[in-house]
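All protein chains but one are shown at their positions in the complex.
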Amino acid sequence: MSRAWWVYAIVGLFALLVAGIFLSAFLNSIASTWFGGWLPDGYTAKWYQFALAEFDLAYVLGVTIFVGLTVTLISLALGVPASYVLARRAFPGRAALLMLLVLPMLVPPITYGIPLAAMLYKLRLGGKLAGVIVANIVPAMPFVVLIMTPFFEQIDANLENAARTLGASPLRMFGRVLLPIVLPGVLAAGLLILVRAIALFELTFLVSGAKSQTLVVALYYTAFAAGIRPSQAIDAMAVVYMVTGLILLLTALRFINPVNMVIRVRR
Amino acid sequence: MQRTAGMRAGGGTAPVTPRAAFQWGPLLPLAPALFVVLTLFVYPFIYGLQLSLSPLPALAKGGLLANYAAFFGDPRERLSIWNTLRLAVPVTLLDLCVALPLAYRLRRPLPGQRVITGLLVIPMTLGTVLLAEGMIEFFGPAGWVNKTLLAFHLVKFPVQFVHNYTGVFLSLTISDFPAVFLVLLGYASGLDPRLEQAARTLGAGWWQRLRRVTLPLLAPGIAAAAALSFVATFSVFPSAVLVGEPAGSTRVIALAAWQAAYEQFDYPRASAIAMVMAAIELVFVTLVLVARNRAYRGPTIGGRG
Partner (left out) sequence: MSAETRVEPPGPPGGSLAARRHTIGRVEIRGLSKHFGDVAALTAFDLDVHGGEFVSLLGPSGCGKSTALNLLAGLLEPDAGQILLDGQDLGPVPPERRGFGVVFQSYALFPHLTVGRNVAFGLEMMGTPPADVARRVRQTLALVHLEETIDRYPAQLSGGQQQRVALARALVIEPRLLLMDEPLSNLDAKLRLEMRLEIRRLHQTLGLTTIYVTHDQEEALSLSDRIGLMKDGMLRQVGTPEEVYLRPQSAFVANFFGYRNLFRVRVESVRGTRAEVATSGGLRLTGTVRDGVAAGAEAVAAVRPEDVEARPAGSGPGIPAKVEFAEFIGDAFECSMVADAGDPFVVRTPSRFERGASVLLNADPERLLVFPPE
(Lines give C-alpha, C1' and ligand atoms only; values in the text may rest on other atoms or scores of the structure.)
Protein backbone atom coordinates (compact mmCIF):
# COMPACT_ATOMS: atom_id res chain seq x y z
CA MET A 1 0.00 0.00 0.00
CA SER A 2 1.76 3.08 -1.21
CA ARG A 3 -0.56 5.19 0.92
CA ALA A 4 1.38 4.10 3.97
CA TRP A 5 4.68 5.46 2.65
CA TRP A 6 4.90 7.79 5.61
CA VAL A 7 5.07 4.84 7.97
CA TYR A 8 8.08 3.48 6.15
CA ALA A 9 9.58 6.98 6.06
CA ILE A 10 9.31 7.54 9.80
CA VAL A 11 10.43 4.03 10.64
CA GLY A 12 13.29 4.37 8.20
CA LEU A 13 14.43 7.65 9.70
CA PHE A 14 14.25 6.24 13.20
CA ALA A 15 16.10 3.10 12.22
CA LEU A 16 18.72 5.22 10.48
CA LEU A 17 19.22 7.27 13.60
CA VAL A 18 19.51 4.28 15.88
CA ALA A 19 21.74 2.43 13.44
CA GLY A 20 23.96 5.46 13.11
CA ILE A 21 24.36 5.76 16.84
CA PHE A 22 25.08 2.10 17.26
CA LEU A 23 27.48 1.94 14.35
CA SER A 24 29.43 4.92 15.58
CA ALA A 25 30.00 3.22 18.87
CA PHE A 26 30.62 -0.15 17.30
CA LEU A 27 33.11 1.09 14.75
CA ASN A 28 34.87 2.97 17.45
CA SER A 29 35.17 -0.18 19.47
CA ILE A 30 36.95 -2.00 16.69
CA ALA A 31 39.05 0.96 15.57
CA SER A 32 42.73 1.19 16.22
CA THR A 33 42.44 4.92 15.92
CA TRP A 34 39.80 7.21 14.54
CA PHE A 35 40.95 10.72 14.04
CA GLY A 36 37.83 12.33 12.72
CA GLY A 37 37.44 10.89 9.26
CA TRP A 38 34.31 9.21 7.98
CA LEU A 39 35.70 5.84 8.95
CA PRO A 40 38.27 4.58 11.40
CA ASP A 41 41.89 4.64 10.35
CA GLY A 42 42.43 1.01 11.11
CA TYR A 43 40.71 -1.94 12.69
CA THR A 44 41.59 -4.07 15.64
CA ALA A 45 40.01 -6.29 18.23
CA LYS A 46 42.36 -5.18 20.95
CA TRP A 47 39.84 -2.95 22.73
CA TYR A 48 37.69 -5.95 23.50
CA GLN A 49 40.70 -7.68 24.95
CA PHE A 50 41.52 -4.49 26.82
CA ALA A 51 38.01 -4.26 28.21
CA LEU A 52 38.09 -7.91 29.14
CA ALA A 53 41.23 -7.38 31.19
CA GLU A 54 40.91 -3.83 32.44
CA PHE A 55 37.25 -3.85 33.33
CA ASP A 56 37.10 -7.47 34.25
CA LEU A 57 34.46 -7.71 31.57
CA ALA A 58 33.93 -11.43 31.84
CA TYR A 59 33.30 -11.18 35.55
CA VAL A 60 30.94 -8.24 35.20
CA LEU A 61 29.06 -10.00 32.42
CA GLY A 62 28.78 -13.03 34.64
CA VAL A 63 27.45 -10.93 37.49
CA THR A 64 24.98 -9.26 35.17
CA ILE A 65 23.59 -12.47 33.78
CA PHE A 66 23.49 -14.10 37.18
CA VAL A 67 21.70 -11.15 38.73
CA GLY A 68 19.35 -10.90 35.78
CA LEU A 69 18.40 -14.56 35.82
CA THR A 70 17.95 -14.72 39.57
CA VAL A 71 15.85 -11.58 39.65
CA THR A 72 13.72 -12.88 36.80
CA LEU A 73 13.16 -16.29 38.35
CA ILE A 74 12.29 -14.92 41.77
CA SER A 75 10.01 -12.27 40.29
CA LEU A 76 8.23 -14.90 38.23
CA ALA A 77 7.88 -17.16 41.24
CA LEU A 78 6.34 -14.32 43.21
CA GLY A 79 4.36 -12.64 40.48
CA VAL A 80 2.82 -15.49 38.48
CA PRO A 81 0.80 -16.97 41.35
CA ALA A 82 -0.26 -13.48 42.36
CA SER A 83 -1.38 -12.71 38.80
CA TYR A 84 -3.34 -15.92 38.67
CA VAL A 85 -5.26 -15.09 41.79
CA LEU A 86 -5.84 -11.52 40.66
CA ALA A 87 -7.13 -12.68 37.31
CA ARG A 88 -9.45 -15.37 38.61
CA ARG A 89 -10.86 -14.20 41.90
CA ALA A 90 -12.97 -11.24 42.69
CA PHE A 91 -12.52 -10.03 46.23
CA PRO A 92 -12.95 -6.77 48.08
CA GLY A 93 -9.99 -4.51 47.48
CA ARG A 94 -8.85 -6.30 44.34
CA ALA A 95 -8.39 -3.13 42.34
CA ALA A 96 -6.49 -1.49 45.16
CA LEU A 97 -4.23 -4.49 45.56
CA LEU A 98 -3.49 -4.58 41.85
CA MET A 99 -2.61 -0.91 42.01
CA LEU A 100 -0.34 -1.51 44.97
CA LEU A 101 1.51 -4.35 43.29
CA VAL A 102 2.07 -2.30 40.17
CA LEU A 103 2.96 0.93 41.99
CA PRO A 104 6.73 0.37 42.21
CA MET A 105 6.87 0.65 38.43
CA LEU A 106 5.18 4.02 38.40
CA VAL A 107 7.29 5.65 41.05
CA PRO A 108 10.84 6.87 40.42
CA PRO A 109 13.32 4.35 41.82
CA ILE A 110 15.10 7.09 43.70
CA THR A 111 12.10 7.65 45.96
CA TYR A 112 12.38 4.29 47.59
CA GLY A 113 15.85 3.46 46.37
CA ILE A 114 17.84 5.55 48.80
CA PRO A 115 16.01 4.34 51.91
CA LEU A 116 16.00 0.81 50.51
CA ALA A 117 19.75 1.01 50.05
CA ALA A 118 20.13 2.29 53.57
CA MET A 119 17.97 -0.58 54.81
CA LEU A 120 19.98 -3.16 52.88
CA TYR A 121 23.24 -1.79 54.18
CA LYS A 122 21.86 -2.05 57.68
CA LEU A 123 20.99 -5.68 57.00
CA ARG A 124 24.57 -6.25 55.85
CA LEU A 125 23.39 -6.91 52.33
CA GLY A 126 24.69 -3.65 50.98
CA GLY A 127 27.39 -3.83 48.36
CA LYS A 128 26.82 -7.54 47.96
CA LEU A 129 25.29 -9.62 45.19
CA ALA A 130 22.35 -10.59 47.37
CA GLY A 131 21.56 -6.96 48.00
CA VAL A 132 21.57 -6.13 44.31
CA ILE A 133 19.25 -9.02 43.60
CA VAL A 134 16.84 -8.11 46.37
CA ALA A 135 16.71 -4.48 45.31
CA ASN A 136 16.02 -5.32 41.67
CA ILE A 137 13.11 -7.56 42.51
CA VAL A 138 11.08 -4.54 43.59
CA PRO A 139 10.52 -3.05 40.12
CA ALA A 140 10.67 -6.41 38.33
CA MET A 141 7.83 -8.14 40.12
CA PRO A 142 5.23 -5.47 39.21
CA PHE A 143 6.22 -5.95 35.61
CA VAL A 144 5.43 -9.65 35.90
CA VAL A 145 2.04 -8.88 37.42
CA LEU A 146 1.32 -6.27 34.78
CA ILE A 147 1.96 -8.69 31.94
CA MET A 148 0.68 -11.95 33.37
CA THR A 149 -2.64 -10.78 34.81
CA PRO A 150 -4.30 -9.98 31.48
CA PHE A 151 -2.64 -13.11 30.15
CA PHE A 152 -4.45 -15.24 32.70
CA GLU A 153 -7.65 -13.32 32.20
CA GLN A 154 -7.68 -14.27 28.57
CA ILE A 155 -7.59 -17.98 29.32
CA ASP A 156 -11.03 -19.46 29.47
CA ALA A 157 -11.91 -20.23 33.08
CA ASN A 158 -13.94 -23.15 31.85
CA LEU A 159 -10.77 -25.02 30.97
CA GLU A 160 -10.02 -25.31 34.64
CA ASN A 161 -13.59 -26.23 35.49
CA ALA A 162 -13.52 -28.96 32.88
CA ALA A 163 -10.36 -30.37 34.39
CA ARG A 164 -11.82 -30.27 37.87
CA THR A 165 -15.01 -32.08 36.86
CA LEU A 166 -12.83 -34.73 35.27
CA GLY A 167 -11.26 -35.33 38.64
CA ALA A 168 -8.08 -33.27 38.67
CA SER A 169 -7.01 -31.77 41.97
CA PRO A 170 -6.09 -28.07 41.85
CA LEU A 171 -2.39 -28.86 41.81
CA ARG A 172 -2.63 -31.39 39.01
CA MET A 173 -4.94 -29.10 37.10
CA PHE A 174 -2.37 -26.35 37.35
CA GLY A 175 0.45 -28.58 36.26
CA ARG A 176 -1.19 -30.42 33.41
CA VAL A 177 -3.67 -27.92 32.04
CA LEU A 178 -2.71 -24.38 32.96
CA LEU A 179 1.05 -24.55 32.91
CA PRO A 180 1.43 -25.85 29.36
CA ILE A 181 -0.84 -23.07 28.13
CA VAL A 182 0.85 -20.27 29.97
CA LEU A 183 4.39 -21.53 29.63
CA PRO A 184 5.14 -19.85 26.30
CA GLY A 185 3.74 -16.59 27.63
CA VAL A 186 5.68 -16.92 30.85
CA LEU A 187 8.89 -17.62 29.00
CA ALA A 188 8.42 -14.72 26.64
CA ALA A 189 7.49 -12.42 29.48
CA GLY A 190 10.47 -13.73 31.40
CA LEU A 191 12.77 -12.78 28.57
CA LEU A 192 11.40 -9.25 28.50
CA ILE A 193 11.79 -9.01 32.25
CA LEU A 194 15.35 -10.20 31.92
CA VAL A 195 16.11 -7.47 29.40
CA ARG A 196 14.56 -4.89 31.68
CA ALA A 197 16.29 -6.23 34.76
CA ILE A 198 19.66 -6.03 33.11
CA ALA A 199 18.94 -2.51 31.97
CA LEU A 200 17.81 -1.25 35.32
CA PHE A 201 20.31 1.28 36.52
CA GLU A 202 19.25 3.34 39.48
CA LEU A 203 18.73 0.64 42.07
CA THR A 204 21.84 -1.34 41.30
CA PHE A 205 23.76 1.90 41.30
CA LEU A 206 22.60 2.67 44.79
CA VAL A 207 23.09 -0.75 46.21
CA SER A 208 26.06 -2.35 44.54
CA GLY A 209 29.62 -2.55 45.67
CA ALA A 210 32.78 -2.95 43.61
CA LYS A 211 32.34 -6.68 43.18
CA SER A 212 28.60 -6.73 42.54
CA GLN A 213 28.14 -4.24 39.76
CA THR A 214 26.04 -5.14 36.80
CA LEU A 215 27.13 -4.15 33.33
CA VAL A 216 25.06 -0.99 33.21
CA VAL A 217 26.55 0.34 36.41
CA ALA A 218 30.09 -0.66 35.51
CA LEU A 219 29.61 1.04 32.17
CA TYR A 220 28.44 4.17 33.85
CA TYR A 221 31.44 4.33 36.15
CA THR A 222 33.91 3.82 33.35
CA ALA A 223 32.15 6.32 31.13
CA PHE A 224 31.98 8.88 33.85
CA ALA A 225 35.69 8.64 34.34
CA ALA A 226 36.16 8.67 30.59
CA GLY A 227 39.03 11.05 30.67
CA ILE A 228 41.28 8.30 31.87
CA ARG A 229 39.82 5.36 29.95
CA PRO A 230 39.96 5.15 26.19
CA SER A 231 36.54 5.69 24.68
CA GLN A 232 37.09 2.72 22.38
CA ALA A 233 37.27 0.36 25.33
CA ILE A 234 34.13 1.83 26.83
CA ASP A 235 32.37 1.35 23.54
CA ALA A 236 33.56 -2.23 23.38
CA MET A 237 31.93 -2.88 26.72
CA ALA A 238 28.78 -1.06 25.69
CA VAL A 239 28.54 -3.09 22.50
CA VAL A 240 28.77 -6.32 24.45
CA TYR A 241 25.98 -5.06 26.66
CA MET A 242 23.76 -4.17 23.75
CA VAL A 243 24.31 -7.39 21.89
CA THR A 244 23.33 -9.36 24.98
CA GLY A 245 20.13 -7.41 25.32
CA LEU A 246 19.43 -7.57 21.61
CA ILE A 247 19.70 -11.35 21.50
CA LEU A 248 17.29 -11.63 24.39
CA LEU A 249 14.81 -9.17 22.91
CA LEU A 250 14.79 -10.73 19.46
CA THR A 251 14.30 -14.16 20.97
CA ALA A 252 11.34 -12.85 22.93
CA LEU A 253 9.86 -11.17 19.87
CA ARG A 254 9.90 -14.39 17.94
CA PHE A 255 7.50 -15.94 20.40
CA ILE A 256 5.18 -13.14 21.17
CA ASN A 257 3.43 -10.41 19.30
CA PRO A 258 4.14 -7.10 21.02
CA VAL A 259 0.47 -6.27 20.57
CA ASN A 260 -0.58 -8.89 23.07
CA MET A 261 1.87 -7.84 25.71
CA VAL A 262 0.08 -4.76 26.77
CA ILE A 263 -2.38 -4.66 29.59
CA ARG A 264 -5.79 -3.40 28.76
CA VAL A 265 -8.17 -2.52 31.53
CA ARG A 266 -11.17 -4.79 31.66
CA ARG A 267 -14.38 -3.50 33.10
CA MET B 1 -50.29 -14.59 61.33
CA GLN B 2 -47.92 -14.95 58.43
CA ARG B 3 -44.89 -17.11 58.65
CA THR B 4 -41.74 -15.44 57.51
CA ALA B 5 -38.72 -17.55 56.89
CA GLY B 6 -35.18 -16.36 57.08
CA MET B 7 -33.66 -13.79 59.29
CA ARG B 8 -36.63 -11.91 60.62
CA ALA B 9 -36.39 -11.95 64.35
CA GLY B 10 -39.34 -13.15 66.37
CA GLY B 11 -41.23 -14.25 63.30
CA GLY B 12 -40.95 -17.53 61.54
CA THR B 13 -39.87 -20.87 62.76
CA ALA B 14 -37.49 -21.61 59.88
CA PRO B 15 -33.83 -21.85 60.93
CA VAL B 16 -31.50 -18.99 60.07
CA THR B 17 -28.70 -20.16 57.81
CA PRO B 18 -25.40 -18.47 58.63
CA ARG B 19 -23.77 -16.57 55.77
CA ALA B 20 -20.78 -18.54 54.52
CA ALA B 21 -17.57 -16.89 55.61
CA PHE B 22 -15.48 -15.44 52.79
CA GLN B 23 -12.79 -17.90 51.74
CA TRP B 24 -9.43 -16.29 52.19
CA GLY B 25 -7.55 -19.53 51.47
CA PRO B 26 -7.45 -19.28 47.67
CA LEU B 27 -5.87 -15.86 48.00
CA LEU B 28 -2.80 -17.35 49.61
CA PRO B 29 -0.59 -17.23 46.48
CA LEU B 30 -0.85 -13.48 46.69
CA ALA B 31 0.85 -13.41 50.07
CA PRO B 32 4.53 -13.65 49.02
CA ALA B 33 4.19 -10.93 46.39
CA LEU B 34 2.30 -8.75 48.82
CA PHE B 35 4.95 -9.34 51.44
CA VAL B 36 7.73 -8.30 49.09
CA VAL B 37 5.94 -5.14 48.05
CA LEU B 38 5.19 -4.20 51.63
CA THR B 39 8.66 -4.80 53.02
CA LEU B 40 10.79 -3.69 50.11
CA PHE B 41 8.71 -0.86 48.74
CA VAL B 42 6.10 0.46 51.09
CA TYR B 43 8.28 0.30 54.16
CA PRO B 44 11.31 1.99 52.55
CA PHE B 45 9.02 4.55 51.03
CA ILE B 46 7.51 5.38 54.40
CA TYR B 47 10.95 5.29 55.94
CA GLY B 48 12.10 7.71 53.27
CA LEU B 49 9.14 9.95 53.98
CA GLN B 50 9.90 9.91 57.66
CA LEU B 51 13.56 10.54 56.93
CA SER B 52 12.67 13.55 54.84
CA LEU B 53 10.84 14.96 57.82
CA SER B 54 13.79 14.55 60.19
CA PRO B 55 16.32 17.07 59.04
CA LEU B 56 19.98 16.83 60.01
CA PRO B 57 21.14 19.01 62.91
CA ALA B 58 22.43 21.66 60.55
CA LEU B 59 18.90 22.38 59.40
CA ALA B 60 16.98 21.10 62.39
CA LYS B 61 15.94 24.52 63.58
CA GLY B 62 13.70 24.72 60.56
CA GLY B 63 11.41 22.11 62.02
CA LEU B 64 9.86 19.10 60.29
CA LEU B 65 9.73 20.59 56.86
CA ALA B 66 13.21 22.03 56.98
CA ASN B 67 14.48 19.80 54.20
CA TYR B 68 11.68 20.84 51.90
CA ALA B 69 12.19 24.47 52.81
CA ALA B 70 15.89 24.13 52.07
CA PHE B 71 15.13 22.58 48.71
CA PHE B 72 12.57 25.09 47.61
CA GLY B 73 14.48 27.93 49.20
CA ASP B 74 17.61 27.34 47.18
CA PRO B 75 17.20 28.79 43.68
CA ARG B 76 19.64 26.31 42.18
CA GLU B 77 17.78 23.41 43.70
CA ARG B 78 14.41 24.80 42.62
CA LEU B 79 15.76 25.13 39.13
CA SER B 80 16.27 21.38 38.94
CA ILE B 81 12.49 20.92 38.84
CA TRP B 82 12.23 23.24 35.90
CA ASN B 83 15.20 21.58 34.17
CA THR B 84 13.54 18.21 34.48
CA LEU B 85 10.09 19.40 33.37
CA ARG B 86 11.71 21.14 30.43
CA LEU B 87 12.88 17.72 29.33
CA ALA B 88 10.09 15.39 30.42
CA VAL B 89 7.11 17.24 28.98
CA PRO B 90 8.41 17.93 25.44
CA VAL B 91 9.85 14.41 25.15
CA THR B 92 6.56 12.87 26.23
CA LEU B 93 4.63 15.05 23.79
CA LEU B 94 6.98 14.33 20.90
CA ASP B 95 6.98 10.60 21.45
CA LEU B 96 3.18 10.56 21.74
CA CYS B 97 2.72 12.58 18.55
CA VAL B 98 5.01 10.33 16.55
CA ALA B 99 3.96 7.01 18.06
CA LEU B 100 0.20 7.58 17.84
CA PRO B 101 -0.20 7.76 14.05
CA LEU B 102 2.27 4.90 13.68
CA ALA B 103 0.48 2.67 16.16
CA TYR B 104 -2.89 3.54 14.63
CA ARG B 105 -1.76 2.66 11.15
CA LEU B 106 0.05 -0.49 12.27
CA ARG B 107 -3.02 -1.97 13.89
CA ARG B 108 -3.89 -3.27 10.46
CA PRO B 109 -1.28 -5.45 8.81
CA LEU B 110 1.29 -3.89 6.59
CA PRO B 111 3.99 -5.60 4.54
CA GLY B 112 6.99 -6.06 6.78
CA GLN B 113 4.96 -5.47 9.92
CA ARG B 114 7.03 -7.60 12.26
CA VAL B 115 10.24 -6.07 10.99
CA ILE B 116 8.87 -2.60 11.55
CA THR B 117 7.64 -3.39 15.03
CA GLY B 118 10.97 -5.00 15.82
CA LEU B 119 12.93 -2.01 14.58
CA LEU B 120 10.87 0.40 16.64
CA VAL B 121 11.34 -1.66 19.76
CA ILE B 122 15.08 -2.40 19.51
CA PRO B 123 16.17 0.83 21.22
CA MET B 124 14.97 -0.85 24.39
CA THR B 125 18.10 -2.95 24.31
CA LEU B 126 20.53 -0.14 23.70
CA GLY B 127 20.98 0.89 27.27
CA THR B 128 21.76 4.35 28.50
CA VAL B 129 25.50 4.20 28.19
CA LEU B 130 25.66 2.77 24.68
CA LEU B 131 23.14 5.33 23.57
CA ALA B 132 25.15 8.05 25.25
CA GLU B 133 28.51 6.93 23.95
CA GLY B 134 27.11 6.36 20.49
CA MET B 135 25.49 9.77 20.50
CA ILE B 136 28.68 11.47 21.58
CA GLU B 137 30.39 10.03 18.56
CA PHE B 138 27.50 10.12 16.08
CA PHE B 139 26.44 13.66 16.95
CA GLY B 140 29.86 14.90 17.95
CA PRO B 141 31.76 17.61 16.09
CA ALA B 142 33.57 14.96 14.04
CA GLY B 143 30.63 12.59 13.86
CA TRP B 144 28.62 11.55 10.84
CA VAL B 145 25.73 13.94 11.41
CA ASN B 146 27.87 17.02 11.46
CA LYS B 147 29.97 15.71 8.59
CA THR B 148 26.82 15.32 6.52
CA LEU B 149 25.54 18.75 7.43
CA LEU B 150 28.87 20.31 6.53
CA ALA B 151 29.16 18.33 3.31
CA PHE B 152 25.81 19.65 2.14
CA HIS B 153 26.71 23.14 3.26
CA LEU B 154 23.70 23.28 5.55
CA VAL B 155 25.83 24.71 8.34
CA LYS B 156 29.12 26.56 8.49
CA PHE B 157 30.40 25.11 11.73
CA PRO B 158 29.66 21.83 13.49
CA VAL B 159 26.48 22.01 15.53
CA GLN B 160 26.73 21.07 19.19
CA PHE B 161 24.25 18.27 19.74
CA VAL B 162 25.69 16.71 22.84
CA HIS B 163 26.79 17.79 26.27
CA ASN B 164 23.82 20.08 26.38
CA TYR B 165 20.02 20.06 26.56
CA THR B 166 19.71 18.76 23.00
CA GLY B 167 21.73 15.69 23.81
CA VAL B 168 19.54 14.65 26.70
CA PHE B 169 16.40 15.50 24.73
CA LEU B 170 17.45 13.27 21.85
CA SER B 171 18.59 10.49 24.14
CA LEU B 172 15.31 10.45 26.05
CA THR B 173 13.20 10.62 22.91
CA ILE B 174 14.89 7.57 21.49
CA SER B 175 14.93 5.48 24.65
CA ASP B 176 11.38 6.36 25.63
CA PHE B 177 9.79 5.73 22.24
CA PRO B 178 9.51 1.91 22.28
CA ALA B 179 7.43 1.77 25.47
CA VAL B 180 5.07 4.53 24.32
CA PHE B 181 4.69 2.84 20.95
CA LEU B 182 3.94 -0.58 22.43
CA VAL B 183 1.27 0.74 24.76
CA LEU B 184 -0.44 2.68 21.98
CA LEU B 185 -0.19 -0.27 19.61
CA GLY B 186 -1.88 -2.47 22.17
CA TYR B 187 -4.79 -0.09 22.53
CA ALA B 188 -5.07 0.70 18.84
CA SER B 189 -5.34 -2.99 18.04
CA GLY B 190 -8.30 -3.24 20.36
CA LEU B 191 -10.37 -0.76 18.37
CA ASP B 192 -13.43 -2.31 16.74
CA PRO B 193 -13.19 -1.50 13.02
CA ARG B 194 -16.96 -1.70 12.73
CA LEU B 195 -17.24 1.48 14.77
CA GLU B 196 -15.39 3.49 12.18
CA GLN B 197 -17.40 1.86 9.43
CA ALA B 198 -20.61 2.80 11.21
CA ALA B 199 -19.38 6.38 11.50
CA ARG B 200 -18.67 6.41 7.76
CA THR B 201 -22.14 5.23 6.88
CA LEU B 202 -23.52 7.98 9.10
CA GLY B 203 -21.71 10.57 7.04
CA ALA B 204 -18.50 11.22 8.98
CA GLY B 205 -15.46 12.24 6.94
CA TRP B 206 -11.96 11.22 8.03
CA TRP B 207 -11.39 14.22 10.25
CA GLN B 208 -14.75 13.84 11.97
CA ARG B 209 -14.16 10.14 12.46
CA LEU B 210 -10.82 10.92 14.06
CA ARG B 211 -12.17 13.59 16.35
CA ARG B 212 -15.49 12.04 17.33
CA VAL B 213 -14.79 8.30 17.34
CA THR B 214 -11.13 7.26 17.12
CA LEU B 215 -9.42 9.66 19.52
CA PRO B 216 -12.03 9.43 22.28
CA LEU B 217 -11.78 5.66 22.10
CA LEU B 218 -8.00 5.81 22.23
CA ALA B 219 -8.02 8.19 25.17
CA PRO B 220 -7.31 5.51 27.79
CA GLY B 221 -4.30 4.31 25.78
CA ILE B 222 -2.99 7.80 25.25
CA ALA B 223 -3.36 8.50 28.95
CA ALA B 224 -1.54 5.31 29.89
CA ALA B 225 1.28 6.04 27.46
CA ALA B 226 1.59 9.64 28.61
CA ALA B 227 1.74 8.62 32.26
CA LEU B 228 4.31 5.91 31.60
CA SER B 229 6.43 8.20 29.49
CA PHE B 230 6.39 11.08 31.92
CA VAL B 231 7.29 8.89 34.85
CA ALA B 232 10.23 7.44 32.97
CA THR B 233 11.54 10.72 31.59
CA PHE B 234 11.05 12.70 34.75
CA SER B 235 13.30 10.25 36.58
CA VAL B 236 16.12 10.74 34.10
CA PHE B 237 19.57 10.41 35.59
CA PRO B 238 22.45 8.79 33.70
CA SER B 239 21.83 10.48 30.36
CA ALA B 240 21.61 13.85 32.02
CA VAL B 241 25.15 13.27 33.17
CA LEU B 242 26.62 11.55 30.13
CA VAL B 243 25.24 13.58 27.25
CA GLY B 244 24.04 16.62 29.13
CA GLU B 245 25.35 19.45 31.20
CA PRO B 246 24.96 18.06 34.69
CA ALA B 247 26.26 21.25 36.25
CA GLY B 248 24.07 23.51 34.20
CA SER B 249 21.00 23.26 32.02
CA THR B 250 20.43 19.56 32.57
CA ARG B 251 20.88 19.44 36.30
CA VAL B 252 17.85 17.27 36.82
CA ILE B 253 16.08 16.65 40.06
CA ALA B 254 17.29 13.07 40.31
CA LEU B 255 20.82 14.39 40.18
CA ALA B 256 20.03 16.86 42.94
CA ALA B 257 18.83 13.99 45.10
CA TRP B 258 21.88 11.91 44.33
CA GLN B 259 24.26 14.74 45.14
CA ALA B 260 22.51 15.40 48.44
CA ALA B 261 22.90 11.75 49.36
CA TYR B 262 26.38 10.87 48.11
CA GLU B 263 28.25 14.12 47.93
CA GLN B 264 26.84 15.93 50.93
CA PHE B 265 25.82 12.80 52.85
CA ASP B 266 22.57 14.49 53.81
CA TYR B 267 20.24 11.52 53.47
CA PRO B 268 17.19 13.28 54.93
CA ARG B 269 17.42 16.10 52.41
CA ALA B 270 17.94 13.56 49.62
CA SER B 271 14.79 11.76 50.69
CA ALA B 272 12.92 15.04 50.72
CA ILE B 273 13.97 15.70 47.15
CA ALA B 274 12.91 12.18 46.19
CA MET B 275 9.50 12.81 47.76
CA VAL B 276 9.14 16.01 45.77
CA MET B 277 9.85 13.97 42.65
CA ALA B 278 7.21 11.43 43.53
CA ALA B 279 4.70 14.17 44.31
CA ILE B 280 5.22 15.88 40.97
CA GLU B 281 4.83 12.61 39.13
CA LEU B 282 1.68 11.85 41.08
CA VAL B 283 0.22 15.25 40.19
CA PHE B 284 0.94 14.68 36.52
CA VAL B 285 -0.55 11.20 36.48
CA THR B 286 -3.67 12.46 38.25
CA LEU B 287 -4.06 15.28 35.71
CA VAL B 288 -3.76 12.80 32.88
CA LEU B 289 -6.36 10.51 34.40
CA VAL B 290 -8.76 13.40 34.91
CA ALA B 291 -8.32 14.52 31.31
CA ARG B 292 -8.90 11.01 30.07
CA ASN B 293 -12.09 10.55 32.04
CA ARG B 294 -13.45 13.68 30.50
CA ALA B 295 -12.78 12.37 27.04
CA TYR B 296 -14.25 8.97 27.47
CA ARG B 297 -16.16 6.59 29.66
CA GLY B 298 -16.58 2.94 28.85
CA PRO B 299 -14.92 0.00 27.06
CA THR B 300 -13.20 0.16 23.69
CA ILE B 301 -14.91 -2.95 22.37
CA GLY B 302 -17.99 -1.97 20.37
CA GLY B 303 -21.47 -1.67 21.81
CA ARG B 304 -22.49 -5.26 22.10
CA GLY B 305 -23.98 -6.33 25.42
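We just call them A and B in the order they show up, numbering each chain from 1.
Criterion: contacts are C-beta pairs under 8 Å (C-beta built on N, C-alpha and C of every residue); 3 or more make two chains touch, one makes a residue touch a chain.
Being a predicted model, the structure only gives us computed values, none of them experimental.
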Partners of the unshown chain among those that are drawn: B
Touching the absent chain when the full complex is considered, from B:Val213, B:Ala256 or B:Val288: B:Val213
Candidate in contact with the missing chain, chosen from B:Leu195, B:Leu210 or B:Leu289: B:Leu195
Chain not shown, touching residues in subunit B: 192, 194-195, 197-205, 208, 212-213, 216-217, 295-305
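To be clear about the criterion, only the chains that are shown with their structure count from here on.
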Residues on subunit B engaged by subunit A in the complex (per definition of touch): 22, 26-27, 29-30, 32-34, 36-37, 40-45, 47-48, 51, 98, 101-102, 105-107, 110-111, 114, 116-138, 142-145, 147, 174, 177, 182-183, 185-187, 189-190, 220, 227-228, 231, 234-235, 237-238, 241-242, 254, 257-258, 261, 267, 270-271, 274-275, 277-278, 281, 285, 298-300
Sites on subunit A touched by subunit B in the complex: 1, 4, 6-8, 10-11, 14-15, 17-18, 20-25, 28, 36, 38, 77-79, 81-82, 84-86, 89, 91, 97, 100-101, 103-104, 106-116, 118-119, 134-135, 137-138, 141-142, 145, 195, 199, 201-202, 216, 219-220, 223-224, 231, 234-235, 238-239, 241-242, 245-246, 248-250, 253, 258-267
